[in-house]
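With one protein chain withheld, the remaining protein chains of the complex are depicted in position.
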Amino acid sequence: MLKKIYKDFKNGLWKENPIIVLVIGMCPTLAVTNTVENGLAMGIATSFVLISSEIVISLFKKLIPNNVRIPSFILIIATFVTFTDYFLKAFFPDIAASLSLFIPLIVVNCLILGRQEAFASKNPTSRAIADALGMGIGFTWVLVLLSAVRELFGMGSIFGIGILGSWYEPMVIMVLPAGAFLSLGILVGIMNMIKRRGN
Amino acid sequence: MDTKISKLVVTLSVIGIISAIALSFVYQWTTPFIEKHQLEARKQAVRSVLPEAEEFQEKIINGITFFEGFDSSQKRIGVAMIAKGPGYQNIIEVMIGVNLEKDYIFGIDVLSHEETPGLGARITGQQYRKNYQNKPFGDYNVVKRTPQNDLEVEAISGATISSRSVAKIVQDAVKKINEAYGGGV
Partner (left out) sequence: MNNEQLLVTPNPHIKSSTSVEEIMWSVVFALLPAVIAATYFFGLRALLIVITSIIGAVITEYVFLKIRKKTVVINDGSAVLTGLLLALTLPPSIPLWTAFLGSVVGIGLGKQVFGGLGFNPFNPALVGRAFLTASYPVLMTTWVVDGRSTATPLSFISNGQAVKLWDLFIGNTGGSLGETSALALLLGAAYLIYKGYINWRIPFGMISVVVIITYISGENPIVHLFAGSLILGAFFMATDMVTSPVTKKARWIFGIGIGLLVVIIRLWGGYPEGVMYSILLMNTTVPLLDRYLKPRTLGVAS
């Protein structure tokens, strides 16, 4: 059992990483990764919603009739998202302001509904927690890496701290949506190369 | 399809009720904090365009919210409002503070925008906003050189469109303030 749980956890980190392998949850991936702060905050917020809803859904999966499982999942997810939204607005107003619309949009992040449907509604709670943790961390580290690349090239800084100095001419395209597509494409390409080498 | 319709309804209702109750607690818990932040943010923005004001009061005229600033002796020293208008990429939101007695602008502050970083985004910078400090009311002319009279605004080089948008927003806002407070122009 422990071995299984460990395997579920490791799955999301690399082998079935939501962004670079499953390529789901692209909306926040492309939209809010212009600074590391935003990327990290979005990763954590999404992970929180994912973990809480996977726990609740795997606990009550037997009570939810099959016909209404999708609306039920959405209701539960929306509750946690609204909670996150209020919480950020109350205690981290700066982050809430820069992520603005994209926090409520976590409801429709297909990573979250996808994991409920594919995993939480079929497996015991302990395994669901491991899966949610793995997927959440897998989602977060790629967001942070992507946003680090974009912030470094686009503004010459990491976490708002200037790293490259004044000689560096910021590459504006990297903080624009086009830069998100370019860097995500290159990132997925590099990951695929590493994967292929590994096999 | 063997599940009865009543069971489906009950399940969804129960989930809905539980989540509504939970959220109403969260709402009660967080609302005071959220309101405090919003008030603070708005106050700060008003203060940046009405620097001498000590207290603020909101007033709605013609459906527009104005912020009136008072000094320590309760004398109204100026009025501020939030104006919006199209920029180069998206809506630009500007806070404008004016002196109604002497018909000039105290200053402006760009609250939100999506202009090109490095070019149009410089509308938030001191260099550009200085254009509007202590500026008389009127129709502004955006020029690509050092302004030679009070109604000229120096454009950001390479970002004439953003510069013009802000000038237009400010110009329109001044008209609205004048309409509401019955000024000249």
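By letter and in written order, the chains are A and B; residue numbering begins at 1 in each of them.
In this text, a residue touches a chain if its C-beta (ideal position, glycine included) is under 8 Å from a C-beta of that chain, and two chains touch if they have at least 3 such contacts.
Not measured: the values here are computed from a predicted model.
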Just list which of the chains on display the missing one touches. A, B
Per the whole complex, from B:Phe66, B:Tyr88, B:Phe106 or B:Tyr128 the residue touching the absent chain is B:Tyr88
Sole residue of A:Ile158, A:Ile173 or A:Leu187 that reaches the chain not shown, by the stated touch rule: A:Ile173
Chain not shown, touching residues in chain A: 169, 171-174, 176, 178-179, 182, 189
Contact set of chain B toward the excluded chain (per top definition): 88, 116, 118-119, 144, 158, 161
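Throughout what follows, only the chains that are shown with their structure count from here on.
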Between chain A and chain B, centroid-to-centroid distance (C-alpha), Å: 32
Spell out the part of chain B that touches chain A in their complex, as residue ranges. 1, 3, 7-8, 11-12, 15-16, 19, 22-23, 26-27, 29-31, 33-34, 37, 41, 116-118
Which residues of chain A touch chain B in the complex? 63-68, 71-72, 75-76, 78-79, 82-83, 86-87, 89-91, 93, 154, 170, 172, 175-176
